[in-house]
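Have a look at this one before I ask anything.
What follows is an incomplete set of chains from the complex, kept in their original frame.
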Amino acid sequence: MLKIGNHVFKSRLFLGTGKFPDLEVQQQAVEASGTEVLTFAVRRLNLENPDAPNFLERLDLKKFTLLPNTAGAATAEEAVRIARLAKASGLCDMIKVEVIGDSRTLLPDPIETLKATEILVREGFTVLPYTSDDPILARHLQEVGAHAVMPGASPIGSGLGLLNPHYIKFIIEEAKVPVIVDAGVGSPADAAAAMELGADGVLLNTAVAGAKDPVLMAEAMKLAIEAGRKGYLAGRIAKKRYASASSPLEGMVD
Amino acid sequence: MLKIGNHVFKSRLFLGTGKFPDLEVQQQAVEASGTEVLTFAVRRLNLENPDAPNFLERLDLKKFTLLPNTAGAATAEEAVRIARLAKASGLCDMIKVEVIGDSRTLLPDPIETLKATEILVREGFTVLPYTSDDPILARHLQEVGAHAVMPGASPIGSGLGLLNPHYIKFIIEEAKVPVIVDAGVGSPADAAAAMELGADGVLLNTAVAGAKDPVLMAEAMKLAIEAGRKGYLAGRIAKKRYASASSPLEGMVD
Amino acid sequence: MLKIGNHVFKSRLFLGTGKFPDLEVQQQAVEASGTEVLTFAVRRLNLENPDAPNFLERLDLKKFTLLPNTAGAATAEEAVRIARLAKASGLCDMIKVEVIGDSRTLLPDPIETLKATEILVREGFTVLPYTSDDPILARHLQEVGAHAVMPGASPIGSGLGLLNPHYIKFIIEEAKVPVIVDAGVGSPADAAAAMELGADGVLLNTAVAGAKDPVLMAEAMKLAIEAGRKGYLAGRIAKKRYASASSPLEGMVD
């Protein structure tokens, strides 16, 4: 079971709701993924105009925990404002802090992310910051009270997978809160690899929504994350430079 | 469905039976894996002495297709002799040609593997040669009638995963028979990655039998192979050097 | 020519002076490397006790630009204090800010590094911060006036090479000051690869001092950095998935 703040989840797959070809496919993919946590940009909700078309309208929101994110914020101040807006509208106590430092790479701003996290923790939010794979920054985020850390595998939507599994592993080895690998996962093997490092969960969006068949990919990702988790728990064999016979002809145990 | 010669399989996981800590664990792992194909070295059967302890005794062999291999052979001649022995004992018409060229790397001998494959096809076997990742050799093996090709991901038992996915992909792109990735897979992510290349199946042994918890790993591998297969069919997103917003704030379809 | 602050260098290899087996080897390696910049921890100088043995005593310091670093500092405050000490002793106006966040990984603390850089720039130092491969942090460091940025390839002394060339490349593409790849380089190929990304220089220490033959390795690194620089300027061929004949038999230009 994955525990973040007061929330407990059986599924370790967090799913973004954007970029699907249509709402029908979105709904089916959400279902196929088995996710319990839906994420979306607060700014995409027309909070001021409840009659506008709503990209979440097909989903039975009572069945999910909502994880609104602060996408669109370039500073801690903006992120805090967006988070408060989300809370005021009764969406959720959870917030994914997303303070983007650059429009080309969409990588998070370490300084502003830390500031926003500190403020929102103090205001009582359950805070999950999207962060780089910097282990020292991940520690600082935990020191100011982050309820989970969400290091990116690679740039958002890039599908490049785990560019630096080494540092993600460092984060996991020292983490006192759940580590959710976020951004850049491209395929089921990527998701499984993240889980095999010992991650507590994976957040997906483009890899599912942008696949040729998003519903089938959602199902594939669900299986991959379970596979990676079990593989982690089962304790993989060590890597060896040379071979070792799998059909040994002497000295057999069996 | 995976079709090799006259055999049809729902599962795409082939499992070796050696190296398990004991026969109880072996039996449970076989079950957890969902495999329909069990592989083992003919030489490990005491064909001359039916009363000797039998490492397959716990398995209900009627439920599986047996894929005996010619491990221990260093030449085509030896492989052919072992294969005939297996057939004579009524085990199966399928044979995995395994002619090892080197005791340190356990890599297959390309010349002898091709010779043995040609002879055994002529003798009516359903032949699955264990081969290198050489696309030209894989083509020759098909030209002489191999019913599947089994390129190694890395040395047997090494757990190094796909050392050269590029050439495995070349083999798959041109193959007219199923491609079963064999040898070297270390973790569920490796297995998923092989399937995402378009492989038709994966053969595992050490990665399962040598895990701390072989039964749980067998289950993980089962899920990973399904995940990789579905991921392949679902059509993954292209890799991009830079980012693309997963929560786009304008121009949204939905 | 490499220009950092008011300093101009022909060599793009910066060399650390620690960890050599003895001072004789150190001296020869420094010479073989062709370096013009020597780096060392201020704390290792016995500034209070000028009669103590001095690990720089064999080197003709007038021939080099000295780049003292603040190793041993865990906070901006400590780094600033060490830097001032170095300046007071007349060593140099250049300082490498090194604020370590963790003794196991020796990765830099992003927050404290940025603070120390800002203060030392204001005090008139020529400041080169050792930083992570985070492109947003590298930009912030430049915004507060860093004269170069020194992203780590991998943990200090690990020899793991470029763990994330992707992000180092992002830093280089946007940099307005020289980028010196620091930490983790293990071999000449690693150094060449860093330069081929477009880095302006490479800082080495363990890879040279810890080699079996440090003097020969110093020479190898010198050549590799030149090779990588020229390779970058020469414009490498694009990578292609398939082959293209190098001995084309028709349509030849020549």
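For reference, chains read A, B and C in written order, and residue numbers begin at 1 within each chain.
FYI, a contact is a pair of C-beta atoms (placed from the backbone, for glycine too) under 8 Å apart; a residue touches a chain by one contact, two chains touch by 3 or more.
Every value quoted in this text rests on a predicted model; they were computed, and no experiment measured them.
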item	value
Copy number across the full structure, from 3 displayed chains	4
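The rule we apply is simple: only the chains that are shown with their structure count from here on.
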item	value
Those chains which touch chain B and also touch chain A	none
Interface composition of copies chain A and chain C: same or different, split at half	same
Innermost chain, where centres are averages of C-alpha coordinates	A
Chain separated most widely from chain C, comparing mean CA positions	B
Chain B onto chain C, rotation angle from CA fit, given as a multiple of 5 degrees	180
Centre-of-Cα separation between chain B and chain A, whole angstrom	33
Mean-CA-position distance for chain C and chain B (Å)	47
Cα-centroid distance, chain A relative to chain C, in whole angstrom	34
For chain A, residues contacting two or more additional chains	105, 107, 160
Interface residues, chain B side, partner chain A - complex	16, 18-23, 26, 40-41, 43-44, 55, 69, 71-72, 104-107, 155-160, 183, 186-190, 192-193, 196, 205-207, 209-214, 216-217, 219-224, 226-231, 233-249, 252-254
Parts of chain A lying in touch with chain C, wherever the complex brings them together	101-102, 105, 107-111, 114, 132-137, 139-140, 154, 160, 163-164, 166-167, 170
